[in-house]
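Here is subunit A:
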Amino acid sequence: MSALFRIEHLSKQFGGLKVTRDVSLDLVPGDRVALIGPNGAGKTTLVNLVTGQLRPDSGQVFFGGEDVTRLSDVARVRKGLVRTFQVTRLFSEMTPDEHVTLTILQRKGRATRILERFGHDPAIEFEAADILSTLGLTEVAHRPVAEIAYGQQRLLEIAIALALRPRVLLLDEPAAGVPSSETPRIEAALARLSSDLAVLLIEHDMDLVFRFARKVVVLNGGEIVFTGAPDAAAADPRVREAYLGSYAHASRVA
Partner candidate 1 sequence: MSETRPLAASGRRWPRDVIGLAAIALAGGAGYVLFPDSLAFLTRIISIALLVLSLDLLIGYCGIATLGQSALYGAGAYAAGIAAVNGLTDPVALIAVGALAGGVAGLLMGAVLLRAHGLPQLVLSIAFVQLFHEMANKAASITGGSDGLYGIAPGPLFGLFAFDLYGKTAFFAGLGLLLLVFAALSFVVRSPFGMTCRGIKEDPLRIRAMGIGVRPTLIKMFALSGAVAGMGGALGAIATQVVGLDSVSFELSANALVMLVLGGFGSLYGALIGTVIFLGVEHEVSAINPFHWMTLVGVMLIAVVLFAPRGLYGVMTDAVARWRGRP
Partner candidate 2 sequence: TVRVGIIGPFSGPFALQGKNFQAGIEAYRALNGKSVGGNEVEIIYRDLPTANPQQARAIAQELVVKDKVQYLGGVYFTPDALAITPILTQANVPLVIFNAATSAIMEQSPLVVRTSFTLWQTVTPLGKAAIERGIRKVITVVSDYGPGVDAENAFKKAFPAAGGTVVESIRMPMQTNDFSPILQRVKDSGADAVFAFLPSGPPTLGFVKAYNDNGLKAAGIKFLASGDLTQESDLPALGDGALGLVTSYHYAVSHDSPENKIFVEAARKAIGNPAELSFPAIGAYDGMFVISKMIEATGGKQDAAKAVEAVKGLAWISPRGPVSIDPKTRHVTQTIYLREVAKDASGQYINKEIESFPGQTDPGLVK
């Protein structure tokens, strides 16, 4: 299958620090890839480069065969290249329902209409309610985000991403702050994603990584040091030393 999404020789440095070194990667529809690596390896930076929050020093990003390296972040989102944030970025005065509704409106090209009422379209209301219930947010759907617990805010981040109907979804530690008992919700939401969608997951929760991923990419010092099946990653001594440590589950998988 031809690549839906491809990174070629991407590099970025801050001051003297090379945070991304000649990274190349591709995703095909249906891919479920986990990107792991030690803290500060450059995972979030890579996402920023791919989604256009940062400009790479060199290298290219292709999406659906088209070079999007020069496109703005907004244009990339509209094409279906969607991310979530490692640290939640939400509007504290708005409710989850409003977040999702606004996102759906955008998808339909109606987010900046002046002569329309917000939240008066039954179809959109229905879709928003559906997405929120998938992530177990129905109960807090109409409370301002400032008042809901952090874990729920994490889930809302994902809800927004889903409302955009992405073709490539980049999840930056979606489970951080979500209790292990709630991670199944995230997994369930991810499992329901359509199969022609490619997902790249960054996570330090290895349980989630190993249950979700069909391929693991390990980043260290800005470079890809390993690409392969989850079992192989868990067994790889370099990966274990640099990243996994005594991770119990890894030994079980291996």
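Methods note: a residue touches a chain if its C-beta (ideal position, glycine included) is under 8 Å from a C-beta of that chain, and two chains touch if they have at least 3 such contacts; residues count from 1.
Per the selection procedure, all candidates are chains of the complex that A comes from, given by their letters.
Keep in mind the model is a prediction, meaning the values are calculated, not measured.
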item: Pick from 1 or 2, the complex member that touches subunit A; value: 1
item: Residues of subunit A that touch candidate 1 when the two form their complex; value: 51, 53, 72-74, 77-78, 82-83, 85, 89-95, 97-98, 102-103, 105-107, 110-119, 142-144, 146-147, 160, 164
